[in-house]
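Only one protein chain is missing from this complex, and each of the others stays in its spot.
Presenting chain A:
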Amino acid sequence: MADCKQSVHEFIQSTYSPMVAVLCSNDAESVCQKNNLCFIELVQPFCRLTSEVHIRDPSNLSHAIHNLKVIMKEFDSLPPQPLLAKKMLSEVVSSCQPTPGDTSAVMTGEYNLHIATSTPWYEQYREDFLQVLPPAEHEFLRHYVACIFVVSTNHAEPLDIFHKLNQQQHQQQHQTPKKLPKWFSPNIFKYYVLLHDVTDGEESKAEAVYQSMKSTYGAHACHLLQINSCDQRTAQYSSDIMPDPWSQFLGRKFNIVDSSPDDEAPSLPEPPAQCLPLELTTDGQATFPNSVMEASLSPSQSDGVLISESSFVENASEATEGSESSLSSTNPVEEIVDHPLLPDNEEPPGGDLHKKHAPLQNHVNNDPLFEDPLATLHTSIEKRKHMPHGICLTLSDHDRLRIFVHEFCVRGLLPYVERQIRTLNDQLMSRKGIHRSLFSATKKWFGGSKPVTQGLNLQNTLLSYGSESPELQVRRLADLCFMFQMYELAYQSYHTAKRDFSTDHAWPHFAGSLEMAALSVFMQGVNSQRQYPNHYMETAISTYLSTCKLPEYATRATMFSTEVLKYTSNYSDAAINLIKMTSEDSDLRSGLLLEQAAYCFIHMPKPMVRKYAFHMILAGHRFSKVGQRKHALRSYCQALQVYRGRHWSLAEDHINFTIGRQSFNLKQLENATNAFKHLLTNDSQQTASQQNAFVREYLFVYKQLLAQTEQEGCIMLAQLPLPVIDGTTIKLITAMHPTAGQTDGDEAAVGAGEPISADVAVWERLEQIVCTQLDVDAGGGGSLQRAAAFRPTIQCFTQHTNNTHHPLTVVDGTCPHLHVRLTPHMTGKLHITGLGYNLGTQPVAPETASEASAAGAKPSFISTITVRGKQSLEVQGLRLNSSKAEKASREYADDHRLDPVVVPSMPCLQVSLRDVPPAMLCGELRRVSLELRNAGRSPLRHVYVATSHPEFLAFSNRGDDVATTGGGVTAMTAGGGAVRVAKCQHSLVKRVPLPPSGLPPGGAVTLPAWIRGLNTSGRHKVHMLFYYLPQETTSKLRYRVLRYTASLTMNDSVAVQATASRQYSDWQEGLVVSLEAANMNQVQDSAITEVSMTQVICASSSWTLHPLSQIHKQDVKLNPAEKTSLCFKSVRLPSNQGVDEAASAVHFSCAYSDNESGGGGDDDDETYSAAFLMATLYDGQQTDWMSALLSRTGHPQHHQQQQQQQRRQPDTRRDAALDVAVRVDLTVIVFWKAFVVNELGSSTTVYGRHHLQVETLNTICGTLPMPTPTVKPVMKFVKDANEQSEPVTPALLTDASTLEQLVTYCVRHPALIQHDFTQNRLCVARATVILHNCCEEPVSVRLNTSSRDTNTTSTDGDAAEPAPSPAPPASFDRFTWAGASFVNVRLRARQTAELQLRACVCRPGVFNLSDFAVTAAPDSGAHQGELQRPIPQSLVIVQHSES
């Protein structure tokens, strides 16, 4: 559209050029046929004058006519029949396709579009549309102005023939009823041409005939045209160098009838999906509205005009063959217009002439019977096209032809036209005064009786204008002027005519005049003193359209109007005009106009991209309806540029679907597949059934594409859009997944070894512990460095793991658990790039596919379609966030998740725990068996296990060093004596006692093991990490791990808690241990559990436990919800052993034993008990470990604690020495048995034990987790500057509670003193204070008798009075210490010292001799010392006794 071939002026001018009929004799035609051309074709290239000619108007002014063109047509040429015309138009459009590179880029805002620079199909259509438009009644523009008679000299009697032809023309013009063609005026200009064949004819005869012609018809009306100067045979050589001016005219013309090859293309088979609302078959018109009205109100379609269907050719577009006759019978203008639709019009006018033509055509195609004129035309054209044209014509012949046309125009036509104009003008001028007013007056007078409705009026006026009526004469004059470029005169005449027609209500005439008046103004161009009257055009269009119901003329007017508007850059009006003209009756026209409108939008000063796209869609829709597939596809593709990727999903779906369909119909399978692929997006808003349909469609098309490419021989797997693979969630699992055969009934309770676990942190920590531990054991000193370099084994690579290294995997070991199992058979590097698979539809049966049945879908009639394709796997590493650049941009780490390295074979361990009950009591002991199997192909050497709950699992292997303690425990239970055992394997990592040879490939071993119920009830997961080593390490992979998780339910049993506190009765260092046991079973619990305690054992390196009371002789039975408490005395072992030995030995002492139940189990009990003890002893370690673990996971509280611990670091040794004062390190083991009666009534006896680690004095430790008050650190928003700079004084480091228990002391004195106060007023009571340093550090102790504790001093001087408060010290009498009020003593580690004190009592009474204060401080002298915990009162009674 942007660049038309011709300018607007040229276009209008050439459309309304004078038309000349040509009547050619048979012999003349045969002369022309030598050149493979008919006469019209022969002359056609020369029909435009190259020089300027002049014409005089009525006022004798000369007007220049530029490029005058005459349109020559055969006398008998008729506008094609409507259906034929329609087909021709549609073919001309479909045959005219854009050239590929013919686009220009348009950038507006965010849009970057490629837009066709020209739309030749529209220009072609427009030209042909104007040509097939039959000449109208109300205008004379396309009526023949002149007639040329052509006869050749070959004829015997040329003059006779001229006469006959003349007669024929006359007959045709004046026959009634009038038939096509139409003539401009009764006496048209006639021109006589004698055609002379130079090679064949006789020169003299030609000259003679020409002379007689001149005498008959006048010299100005005759011409002798000499052609064929070249012989047909000799011409063959020179033809290639001759210019061929005909090809452009002929070629284009013949293109019209080229049937498009697409017509034969099969349409899609019956759409596979039953539910395609977007279907684009011809009946799918619901998709888009057919009429488009926007931005301006549509002219009312129903204003009572009683006009039957228009006779326009395109109007019959939707009419079927059968309705043709009815259409023609209702034709209102059949009396006047000899319409081609009439059935009796089969024989065209000048039938004899046609007969003359017939043999000519037959001569060409040898087919006397041609039912289908198009087909024969086609074949003949095909033949003619390939023969050269004008071979007998020399260049001088070309000149002669040119001269002929020039002569015809200048000598003949123009003078005739001048005369005509003058005559018409004179006629009008003379009538102007009287006649017209009279005429109109009479018309008005009589017109009163006429029906007034416009429609009838229209018909009547149409009839009423005689062909010579003055109104029509005005119009005739105007048209003549217009044709010969006297635009000013034309405008004036049109204007006059317009007024007349308006008053007469002759609407078509009126509209026609308006249209032409506007064009006249426009054609004057810059010279015009008038503004282009756009409103004339608007009125003309709307009158044609709504009043006259002549849409074809409205269309014509629109075509001109829009061109003019575009010329004046008035694009928006042009677009509106174009849109207004789109209607239901012709989809092709509507499509073309909409497309033009779209281009108008994009060419606006501010391009309306979205309007452009929308109208492209509308145009494409029309094109697809009318079968213009290529144009439809092109339009949709154009529009897609705007809609793509902007998430108008429904719109985009529609476009893609249409593109897919049209591409498929055009056999562009690849494009179709791509388009359909776009439909299968992630966030489609279509309904399920619609999506289903899309998938089917896609598969169907894709399958065809595959079949096609296979034929072509290249088999390439294409990327499939479905299913969506989320690359980030791809996991690579390098662990062996347990096969089904290895799990049996018992194992159901235990979680089968899950390779993927959420507790990655726990596993990693466990693995790190094992590695570090084993490193340390192996004597690798640099464990810290090792620990830093430690990289946990990752069995499951996900988007959260560190994938920057290539995963290591083992030959025969890898089983990516996605859906794919890969078994590498050789070492090397493996790259997993994608998945190839079959994508297909399932035959949807209603009972299986609930979704389909819910949508009300019928079972599909299409069987399963399966296509093969691939999808590449794309993974993205973690987002990098360490450096500033990485934070600012989006950078991702490398991800080698899918590129594992395959290393040589390794052993592969499989573990199963058997006989594990689904539920256990807390603390219950069970014997289980652990089965280890080597499923790998190389032998396995060592297995270690680390668990998250070290107390859970123990091995009872007699070969282990634990076995040596077996007897000890038995002895202990029997005699209650003290037994010492050496500490055994002292770590969280247990070595699994394998046979010394290890496990050969395929070998299995079953080990007895013990498990103990965890302390807290509920469901637990116990993680066990089996670390194993191959016999020889060859590959990068040093070891492998197996993760095993057991999940168990724990039920409540007994809760035990113990407290140790100092005893003061004796100077000896002793403890009182109180034990509280509660049966946690509630009365309402379904299972009844009665617990009885059988044994209490103490395990400690420095303490022994002794019963305080004798209750151990009885059964301690606890019913549900009962509680009991026991007290024990603990004595420190004489510390005569070396320090090292003490640290590594455990002393067992039995405090309580239920003799009846004894050991309560078989022999193995003892061994496991010892093993468990070991585990429990390291509970302390475990808590450290757990806290470390938590800190790893970033628990804030623990982090705080760690910081504190770190701060205490500088003085650890001294602290430890001081801490000894309060440290107990005593483990109480409680053996119990429980009778469990479950809800079914069956009872079992269960043995179990609890371990209590008493660590420090005066703290409660229990089996149940204590609700520890969480100390929240003070939240600080500003960084405390002092915090770092503050000097760390060692004094502050040790806990205050420890400092005040550094020293224990007691007072020894007689309980009763008899004193005779009469003899001596003063009684001196002697008391011995025994001070004992409990810690491993010298301590300086100060005994202060002057400062009494606050309780005592508060009652000073008031001793006689009974104190109101219940404070006990108040009740004691007052006395005075004698001697030094401060005594300083320095005590070495564990030293005991005695001090003598004297108390002066002056009257009998009860005195508290512990009324002094002891302060102690570590022997550094730096600080004051801490007040030690006061001891209980030590009372002395002083009696007065008369001696």
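By definition in this document, a residue touches a chain if its C-beta (ideal position, glycine included) is under 8 Å from a C-beta of that chain, and two chains touch if they have at least 3 such contacts; residues count from 1.
In this text, contacts and distances are computed from a predicted model.
When the unshown chain is looked up in UniProt, the name that turns up among "Integrator complex subunit 11", "Trafficking protein particle complex subunit 2-like", "hydroxymethylglutaryl-CoA lyase" or "NADH-ubiquinone oxidoreductase chain 4L" is "Trafficking protein particle complex subunit 2-like".
For the chain missing from the display, the contacting residue among A:613, A:640, A:1221 or A:1307 is A:613, taking the whole complex into account. When the full complex is taken into account, the listed residue touching the unshown chain is A:650, out of A:61, A:429 or A:650. Where chain A meets the missing chain, the touching residues are 110, 277-278, 286-289, 291-295, 601, 606, 608-611, 613-615, 617, 643, 646-648, 650-651, 653-654, 687.
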